[in-house]
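Below you will find the structure I want to go over with you.
== subunit A ==
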Amino acid sequence: MTRRASYDGVVLAAPTTIPYRRYSTETAHWWIAQALRGALKTANLKPAKLDGLSVASFTLFPDTPVGLTQHLGLSPRWLDSIPMGGASGVVALRKAARAIQAGDADIIACVAGDTNHIDSFRKLLGSFSRFAMDAGYPYGFGGPNANFALLTDRYMHEYGATRADFGRISVAQRDNALKNPNALMKKPLTLQQYLDARPIADPIALFDCVMPCAGSEAFLVMREEEALKRNLPFARINGTIERHNAHIEDPIQLRGGWTRDIDQLWDMADCSPDDVDLLQTYDDYPVISVMQIEDLGFCAKGAAADFLRDKDMTITGDFPHNTSGGQLSAGQAGAAGGFIGLVEAIRQVTGTAGPTQVPKARRAAVSGFGMINYDRGLCTAAAIITGEGP
Partner candidate 1 sequence: MTDPLTPAPKKNPLVRTPSPTQPPALRSRAALGLTAAAATGRFALQTCAECGAVQYPPRDACSQCLGPDLPWQDISPTGTLLAETTVRTSVNPYFRERMPWRVGSVQLDAGPVVICHVHGDVATRSRVLLKLMLDRAGQGVILALPPERTAHMADDPELRAMSSDPHLRRILLTDSRHPFAPDIAQALLQAGAAAVFAGEPEGWLPNPNRDALGALGVDIMPLDVTDTRSVQSLAGELGGKTDILVNTARHLRPGGALARGGTGVARDEMDVNYLGLMRLAQAFGPAMCSRTADGTNSAVAWVNLLPVHALMNSADFGSYNASQAAALALSQSLRAEFATSGLRVMNLFSGPLEEDWYQPLPPPKVTGKALARAIVSGLQGGLEDVFCGDVAQDLAERLRQNPKVAELELRQEGNA
Partner candidate 2 sequence: MSNSLTQLASEIATGAVRVVDLTHTLDPDFPVIILPPEFGQCARFRMEEISAYDHRGPGWKWHNLSLSEHTGTHFDAPSHWISGRDVPKGDVDEIDVETFVGPVVVIDCAQGAAENDDFELTPAIITEWESRHGQIPPDTWVLMRTDWSKRSGAAYLNMREDGPHSPGPTPEAMRFLIDERNIRGFGTETVGTDAGQGAHYMPPYPAHYYLHGAGRFGLQCLRGLDALPPTGAVLLAAPLKIKGGTGSPLRVLALIPGEET
């Protein structure tokens, strides 16, 4: 394989989160506009000066990012649409970084946002994908809960993990969320509460599930000198990977596409999992975070339960993980769920995370996972980014 070019000279800046709301009467257009506005304000940039835009959203219908340019009065020379759900943040970063390197755009805003009306989750599920429509939802209409229940059931059987092993992830994230004023979940969570929670789709129970909500996230991609000129704290991109529909032969998903590309990721970033100060995984369910911790090489396959038992996953712990509380405790704002970890990681390594700041956070691993097309998530992606830290 050709050795991939580095991302030298390209940086990430202006991480922006618009506080989530459980239900919103606003549209995706409104949420995307607010995140964009926040990022541009941070960079002191007028909308007309923005020449690149990358959008991820499920609820823009009937509009596309093209319609959004007119709606928002933008005139970009580079436009992208990232329909990759939980992988959209890292994928948007990858594409935007290459466009900046090539000079196709000077500043690209990567933005993700969705609204959440009453009943819009049900409608979104019903039309999510053809395979889901044909072969997923007719079976109990449990939505992603049922899919991940199947994976969790199989994972527990295969590797002997227990519900408490997953519970520790949820509990630690709730701990982190209590420090994040924008997190939707405001009450502490104990392991016992986790174990006693209302079952949703066995073995998945209430605190294994994210809360769908409205929200948006954004960051800017630009050349390093542009960031310096604008006096913006920034993060560098050390390595990235992306893979779709990996391991077709696995009858049930116990590993993701990361395993195929993991050597390349660490090789490109010239470091190892031990060198990472914090990890942001895509946490629609704890089992998926577990899968990422294994597949990104933090421990062996099937060993995450043991590995995590000795770790403290909170902000001040020895294995800071999903420091904003993640989707499990901050909320899942549609496609913005694919950005939450990356935007938080940029804040962390640029020392701008405020109450959730991990001490000495310089290198972060961010991973994305998206699109339960039928029985498994198809998109996987990961990135290593570094900054000056706090």
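Picked so that all candidates are chains of the complex that A comes from, given by their letters.
Basically, a residue touches a chain if its C-beta (ideal position, glycine included) is under 8 Å from a C-beta of that chain, and two chains touch if they have at least 3 such contacts; residues count from 1.
These numbers were taken from a predicted model, which means no experiment stands behind them.
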Query: Looking at the complex, which candidate is in contact with subunit A: 1 or 2?
result: 1
- line: Within their complex, subunit A touches candidate 1 through residues 119, 121-122, 125-126, 130-131, 133-143, 145-147, 149-151, 153-154, 157, 198-204, 248, 251-252, 374-375
